[in-house]
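Before I ask anything, here is the structure I am working with.
Missing here: one protein chain of the complex. Every other protein chain is in place.
On to chain A.
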């Protein structure tokens, strides 16, 4: 934070007058996103339940996207990543993002494979 504060969000489209104002603005944004998530979680609209993308319900993709949006604003504005040097930003953010994506990719593929072998192949018996 030593280098002054960046008071704009949405790539400069929304500028705040002070840091305190920006904090409340981000709170409003996070609250809206949470309310949308809870609303979708309770109503579960059929249109998002029926359609699938890459093997997952559209609704789940929406939830994951909204979560990443929330994560971005918590890290960038509450943890002041926006004001840090890009070298620190890359070291602290891209490392776990890369490693976690890799982990998600291999483990979920493996789980899907295990599911197919066990249950489609009929190798599991639940009554004995």
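Keep this in mind: a contact is a pair of C-beta atoms (placed from the backbone, for glycine too) under 8 Å apart; a residue touches a chain by one contact, two chains touch by 3 or more; residues count from 1.
Just so it is clear, contacts and distances are computed from a predicted model.
K.L.:
Given that one chain of this complex has been left out, which of "ATP synthase subunit a", "Spermidine/putrescine transport system permease protein", "Cytochrome c oxidase subunit 3" or "Tripartite tricarboxylate transporter TctB family protein" is its protein name according to UniProt?
P.N.:
The record names the chain that does not appear here as "Cytochrome c oxidase subunit 3".
K.L.:
At which residues does chain A meet the chain that is not included here?
P.N.:
Here the touching residues of chain A are 1-3, 19-20, 23-24, 27, 30-31, 34, 37-38, 40-42, 44, 49, 57, 60, 63-64, 66-67, 70-71, 74-75, 77-80, 84-85, 87-88, 91-92, 95-96, 99-100, 103-104, 107-108, 110-112, 114-115, 118-119, 125-128.
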